[in-house]
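Take a look at the structure set out below.
Complex shown without one protein chain; remaining protein chains in place.
This part shows subunit A:
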Amino acid sequence: MASLKVPATVPSPSEDAEQLRKAFEGWGTNEGLIISILGHRSAAQRRAIRQAYRQSYNEELLKALDGEISGDFERAVLLWTLDPAERDAWLANEAVRKWRPENRVLIEIACARSSGELFAVRQAYHARFKRSLEEDVAAHTTGDFRKLLVPLVSAYRYEGEEINLTLAKSEARMLHEKISDKAYNHEELIRILTTRSKAQLIKTFNHYNDEFGKPVNKDLKSDPKDDFLAALRATIRCICCPERYFEKVIRLAINGLGTDENALTRVITIRAEVDLKVIAEVYQKRNSMPLERAIKGDTSGDYEAMLLALLGQEA
C-alpha cells in the first residue's frame, strides 16, 4: 500500500505551479510550501505541475528547484518529483557511472518492478541518456556481475500466475546442485534467476526449501564477504519479498552511527507510491519502533520534513 497522502481536493496544476513559483521568489525559499505541495501529489499530478510550470514560466521546474534548494533535501525533492520511470532511469545511470559491487540499485530496479515498469525505465533511459540501459550496464560492469546484471535489466518476464511444478522441482534441484558446487556464476543458475516468471521462481524457491530443508538464501551465505553472493541474495529477495528487502535497506541506512541518506531517500521516493506503508509496518514489527520516529531521530530540517510527508504525515 502506498504511503503517499493526497488531499481530497487538489488545486489545478497551474495553481500549484504558481504557488511553487511564489515559494522561490525573493530572497530565501519557502521549503515548507514546496513540501506541502509536491509531497502530496501523485505522479500524474506532479507531471501536470511540471508541464504547467514550463508553460507559464518557460523554465523547467526541476531546474528552478536545483537553484533554490540543496543537499539531501534537494536530492529527495528532485527524485520524488520525477516520474517513476524517469527516477529509476536516473538512479540506474548514477549506479552505472559510480558502479561498485556492493551497489544494489540495478538489482532493485530490475527485480522489484513489474515487467511493464522495467520496460518503461528502459524507454525513459533512451530518452534521457541517448543510450540503452543494457548497453551502459554491460560497458560498466565486468565478469560475474555483468553476467547477472545485463540479463536482469533486459528481462521481460511473463507475469501470469501459471506455474509448472515439474519445472520448479527440476530447477530447484539444478540451483541446489550449482550452489553446492559453489558454481554461483553458472549459466543455468543465471538463466533460472533472470528469465523465469516471478510466480515460477517463488514456487521453485519454496520447493528448494521443502526438498533441501533450507531456504536458498541461507545456502548462498557461505562467504559473508562475497559481493556476488550478496547480489544473488538481493536478487532473490527483491523477487520474493520486496517489502522485507526494502525494510532491511532502510534499517541498515538508519541504524547505527551515521545515516546513509542516499539509500534512505532512494527507498522512500521509489516506494512511497507503491508499498511504503507496508514497508513501514514491517519496520515497526521488526524494530519495535515506528519508522517515523526512527527517521525523526536520524534526520533533521527540511530533509526530515520531506521524508515524513512522503510517509504520509498530513501537510
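Throughout what follows, a residue touches a chain if its C-beta (ideal position, glycine included) is under 8 Å from a C-beta of that chain, and two chains touch if they have at least 3 such contacts; residues count from 1.
By our rule, contacts and distances are computed from a predicted model.
The chain not displayed here is annotated in its UniProt record as "Annexin D4-like", chosen from "Annexin D4-like", "Gamma-secretase subunit PEN-2", "Oncostatin-M-specific receptor subunit beta" or "Platelet-activating factor acetylhydrolase IB subunit alpha2". Touching the missing chain, out of A:A52, A:L82, A:A155 or A:V216, is residue A:A155. Here one chain is not drawn; of A:E135, A:E177 or A:E211, the residue touching it is A:E135.
Within the full complex, the residue among A:E60, A:E187 or A:E211 touching the omitted chain is A:E187. In the complete assembly, the contact with the undisplayed chain comes from A:R146, out of A:K5, A:R21, A:R47 or A:R146. Listed for subunit A, the residues touching the missing chain in the whole complex are 115, 119, 122-123, 126, 130-135, 138-139, 146, 150-151, 154-160, 162, 187, 191, 195-197.
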